[in-house]
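What you see is the complex with one protein chain gone and the rest in place.
Presenting subunit A:
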Amino acid sequence: MNHLNQLDGRHLDLLKESANIGASHAATSLSIMLKKPIDLCIPSVRLQSIAELIDGKAEQQVAASLIQVKGGIRGCFFVMFAIDQANMLIEELVPQGNICDDGIGSSAFYEVSNILCGSYLSALSSFLNVAFIQSPPVISVDMAGAILSEGLVELSLYDEFALLIDAVVFDRQKGHQLNGEFLFLPLPDSLDVIFERVEGKFSQ
């Protein structure tokens, strides 16, 4: 796959299914951690220009962690919450914790994103039978545009477009008050790996 525009509907469906498996596992982990049901929207998989992706969220205030994915599939993975929602999540785990406290609060956020990303990727890894390595998360609390652009630097060398795998989780009990976003951005050469594996599964 040299160009992302060679993707057709079937490819997107395959990716969506892979994402669904990953995100469901992450949502399950989150609901175990918080001891309450966490719902998941069906992930969206779309091709979006990097400029639109960044400009669309440019000034949203978020707490985000970035995890580099290496091994069989390469890319970057963002776990993103609005700042107040990140704080709500932290408070449920460590009362008095805060995303900006540089202590127990931010540490809890590191751990949550590590677990969410880990369960997403390990589900994907066993579905595709590809081994991944995930880097420890780095976090930043700032404007989404500033955060995403730094994570997208490597991707932007290949193309002006990025394949965005996006899933939203929310807390049913609190209405939509706990919204989180998983953003998985595989590098173009890694898409081939995904398709080969998934197509292999279907032909068996």
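To be clear about the criterion, contacts are C-beta pairs under 8 Å (C-beta built on N, C-alpha and C of every residue); 3 or more make two chains touch, one makes a residue touch a chain; residues count from 1.
Keep this in mind: contacts and distances are computed from a predicted model.
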Name per UniProt, for the chain absent here [options: "Putative spermidine/putrescine transport system permease protein", "Probable chemoreceptor glutamine deamidase CheD", "Signal transduction histidine kinase" or "Transketolase"]: "Probable chemoreceptor glutamine deamidase CheD"
Identified contact with the non-displayed chain, of A:Ile42, A:Ala58 or A:Ala131: A:Ala58
Which of A:Ile21, A:Met88 or A:Val138 contacts the chain that the document leaves out: A:Val138
Residue of A:Val45, A:Val69, A:Ile147 or A:Ala162 in touch with the missing chain, whole complex considered: A:Ile147
Residue ranges of subunit A at the interface with the undisplayed chain: 50-51, 54-55, 57-59, 61, 66, 136, 138-150, 153, 156-160
